[in-house]
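Only one protein chain is missing; all other protein chains are in place.
For reference, chains read A and B in written order, and residue numbers begin at 1 within each chain.
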Amino acid sequence: MVQKQRYSLPAVCIVWQTAMIILFGVFIRYNEEADTHWVEHRHTKNISSDIENDFYYRYPSFQDVHVMIFVGFGFLMTFLKRYSFGAVGFNFLIAAFGLQWALLMQGWFHSLDYTDGKIKIGVENMINADFCVAGCLIAYGAVLGKVSAVQLLVMTLFGVTLFAVEEYIILNVIHARDAGGSMVIHTFGAYYGLSISWMLYRPNLDQSDRLHGSVYHSDVFAMIGTLFLWMFWPSFNSAITDHGDGQHRAAINTYLALAATVLTTVAISSLFQKHGKLDMVHIQNATLAGGVAVGTAAEFMLMPYGALIVGFCCGIISTLGYVYLSPFMEKYLKIQDTCGIHNLHAMPGVIGGIVGAITAASATESVYGVEGLINTFDFKEDFKDMVPSRQGGHQAAGLCVALCFAVGGGIAVGCILRLPIWGDPADDNCFDDETYWEVPDEEEDVPPILHYNNHMLYLTTVYWSCPLRLFSPQTNHTAPNCTILFLVLLSLYPYG
Amino acid sequence: MVQKQRYSLPAVCIVWQTAMIILFGVFIRYNEEADTHWVEHRHTKNISSDIENDFYYRYPSFQDVHVMIFVGFGFLMTFLKRYSFGAVGFNFLIAAFGLQWALLMQGWFHSLDYTDGKIKIGVENMINADFCVAGCLIAYGAVLGKVSAVQLLVMTLFGVTLFAVEEYIILNVIHARDAGGSMVIHTFGAYYGLSISWMLYRPNLDQSDRLHGSVYHSDVFAMIGTLFLWMFWPSFNSAITDHGDGQHRAAINTYLALAATVLTTVAISSLFQKHGKLDMVHIQNATLAGGVAVGTAAEFMLMPYGALIVGFCCGIISTLGYVYLSPFMEKYLKIQDTCGIHNLHAMPGVIGGIVGAITAASATESVYGVEGLINTFDFKEDFKDMVPSRQGGHQAAGLCVALCFAVGGGIAVGCILRLPIWGDPADDNCFDDETYWEVPDEEEDVPPILHYNNHMLYLTTVYWSCPLRLFSPQTNHTAPNCTILFLVLLSLYPYG
Partner (left out) sequence: MVQKQRYSLPAVCIVWQTAMIILFGVFIRYNEEADTHWVEHRHTKNISSDIENDFYYRYPSFQDVHVMIFVGFGFLMTFLKRYSFGAVGFNFLIAAFGLQWALLMQGWFHSLDYTDGKIKIGVENMINADFCVAGCLIAYGAVLGKVSAVQLLVMTLFGVTLFAVEEYIILNVIHARDAGGSMVIHTFGAYYGLSISWMLYRPNLDQSDRLHGSVYHSDVFAMIGTLFLWMFWPSFNSAITDHGDGQHRAAINTYLALAATVLTTVAISSLFQKHGKLDMVHIQNATLAGGVAVGTAAEFMLMPYGALIVGFCCGIISTLGYVYLSPFMEKYLKIQDTCGIHNLHAMPGVIGGIVGAITAASATESVYGVEGLINTFDFKEDFKDMVPSRQGGHQAAGLCVALCFAVGGGIAVGCILRLPIWGDPADDNCFDDETYWEVPDEEEDVPPILHYNNHMLYLTTVYWSCPLRLFSPQTNHTAPNCTILFLVLLSLYPYG
């Protein structure tokens, strides 16, 4: 199947990248905060200082999100013993393509300047592009090790397109709020990936069982991914919320939800594992569920204890999902979910949507303040007559839209990916970097020298200390055995 | 001992997390900068822009500190060949619990709003909670590999409690300044951990000697921890200092002190090692000592050369500590200090306290400026009559308080942890992830082993198919050798 990739992968990369250049040339320009006219814009808008450029509000969060996308998602998937190159490398490739396409797709919906037909981009667009890519990387988790790079690129192309439409409907048409993307990013991304994985079901995947697990150091690499996702999740959920209290509150809520998740994950992992031992799979994944589930409500007045409750529940549900649901889904629903994204993104995402709807519906002016309520839920312009209870309904509607787009889109894209033209690996070559990467030859490399030195020392010692051992079968390096053998041999000589 | 952990670890996690939810529900709310009333607060206080929310002053530093806590401390401890899961996983667990408890404990002392009895939290509380957790993670370094997860949680519960009281006394009652926590965090954390380790002395720990060392890649993992600690230390020391010049100066001083430490660490490591080779243990740890030691004085006018001098000395002292002091302490003082926190945190922490006292005592209005002196040392309200020389005395008093709390508290907590109910590992199971984690089976996976299995198959086949080969030592899988052997054997038979 690599032979098929031989020309298709370079072709897709070059052609699509060329298309991006042309589309960017036609459509994309800097927005007024990134353009050299900013200084004039400042005078016009009476902005007192350069620091009020949106760059300074959002750039640190952007960088954190960027780390989550490339190191977080990339390394989280390195847990397989022989698919670390594919995990981190293909993640890199599809994210780099996806963010360009996302800038265009999201730009057309959100940042189009109707005066000149150009999309004007700034730091917020970069964050949103990274968010959009996150959806596709979540989907990658379901099919990790079972698809080719070209399939991933196709999946990303359609994923980003669907995402942009779905996001526009949820945020602008339905006017749901979704700061951290529980619905827009996680629910969509996860069910999109699961639907694709369902379409690409491989009944004989057990032929790759030898590679479908971790080794000690690959689990440690995966923890790098886990921790960078976990640590920077407060930035993720607060990156595009309102300046000031909005970003501040979203960060606090996420910080707390994630902390609670860790404890319940550890509890359930230990409780449901034989001998009470902890399972690295749970620690690597389920500890993040709280960040997913608090996404929608992070900017609301969820209250610190509310965030803890969300995290508490999600740690339990997500870990139980790994223990019971994933095997069930593989066996009965024919969904092979390599990274368990159903437990980490799908269920917590849906919970996040529901928590968001409830929190929004129960918002009151006494808690939020008159101005605070308007700002938080953006009850302005077309929606200035909105009330919290109706907002709750809109939130729920948003969740449904995300689910429909994800499942519908996933099935459609899955059909496309089943075409036998994409060079996907054979059933007994899944989870194997050898298929798509030049893998260094492990056997020839490590220590021979160290071994050799030790070995020579050992040999000479044995040799000189025991001439008769020539006759003694050398079984292992414990001297006593050797001696006993010798004595036996000696005693036998007379018989000779 | 895992059997004991079977129910105790889940129970502790669930019960304590539930308690956190209840306590947060009763006590914790957002502060005015994270609350939706911020917009009204802005109008009242005449704050011109959202960017003056404390979030934008401190959030980037917070994220850096967060990385230090979870990746820095976590990975620094992965150096042991078979305790990387425990290092990074338990670090994760106790930090996630500790920060919640710290928000409460520190909140009661520092952020309680007496009008409604609620603790009002914002980004500064999150940083302080991470700081508080740092103390407990330092202590973890001393007992790494020798205690169970439940013991670590108990240690953290008491550690955070002691920390909050000690911090309140040092900073508020005594009015010492300690921006980077040389005394409050490092001295306290290190002696707390060392006292516990002393109480938990294991005379037969040498039974785990086979696991008490590093392998090549575990040392590289540990360097990830080292570098993230090293790089982000300027953020650590400047995270809660005064806005403006305070943060700026603290970052510069820390940056310089750490740079100097690296050079002297390398010098001493090479000088005192046989053959002049460098020791990874020193590079991983002693290079950080300068950051610890410059903590208290980082916000003072220590001057760039002052920071370099501090770093210079600490690199030497810390490395010598690893060479001479750690073996001495283990042999004669019965203190087994897995990570050498005495060299990395305890000694540099005390030095930091002393440097802080001297720098404070020698402060003058000509160097600091009138307003600068007042701002830097917070000579306001109750302390408006304070003078630098007296401040120096207060700093020294603060150091003593930290030491007393650490040693006293550590011994008390050590007594509790000696109770035979915590499921700690046996002497021959220390430093072994097998005890508490599902560890992937290394033997079945990577390639050479497959070869090995094949080889055995081959051997047995040959063995049984050819009785005469009893005489033929089967050494490797090259058929020619086998043939040669056979010929030799045949030629020998006549002698028989």
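The rule is simple: a contact is a pair of C-beta atoms (placed from the backbone, for glycine too) under 8 Å apart; a residue touches a chain by one contact, two chains touch by 3 or more.
No experiment lies behind these values; they were computed from the predicted model shown.
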Inquiry  = If I consider the whole complex, including the chain that's not displayed, which of B:7, B:108 or B:216 touches that chain?
reply    = B:216
Task = Kindly state which of the options B:24, B:38 or B:56 is in contact with the chain not pictured.
result = B:56
Remark   = Missing-chain contact among A:76, A:105 or A:126 belongs to A:126
Key: Contact set of chain A toward the excluded chain (per top definition)   = 2-3, 5-7, 9-11, 13-14, 16-18, 20-22, 24-25, 28-30, 33-40, 42, 48-51, 53-56, 59-60, 63, 66-67, 70-71, 74-75, 78, 82, 84-85, 88-89, 92-93, 96-97, 99-100, 103, 121-123, 126, 149, 217, 221, 224, 436-440, 442, 444-452, 454-455, 458-459, 463, 470-476, 485, 488, 492, 495-496
Inquiry  = For chain B, which positions touch the chain that isn't shown here?
reply    = 48-49, 51-52, 56-57, 60-61, 64, 81-82, 210-211, 213-217, 219-220, 223-224, 227-228, 230-232, 234-235, 243-245, 247-249, 251-252, 255-256, 258-264, 266-268, 270-271, 273, 275-280, 283, 287, 301, 303-305, 308-309, 312, 367-369, 371-373, 375-376, 442-443, 446, 448-449, 452, 456, 459, 469-476, 481, 485, 488-489, 492, 496
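Assume only the chains that are shown with their structure count from here on.
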Note = Cα superposition of chain A onto its copy chain B, rotation angle rounded to the nearest 5 degrees, comes out at 125
Key: Distance between chain centroids, defined by C-alpha means - chain A, chain B (Å)   = 27
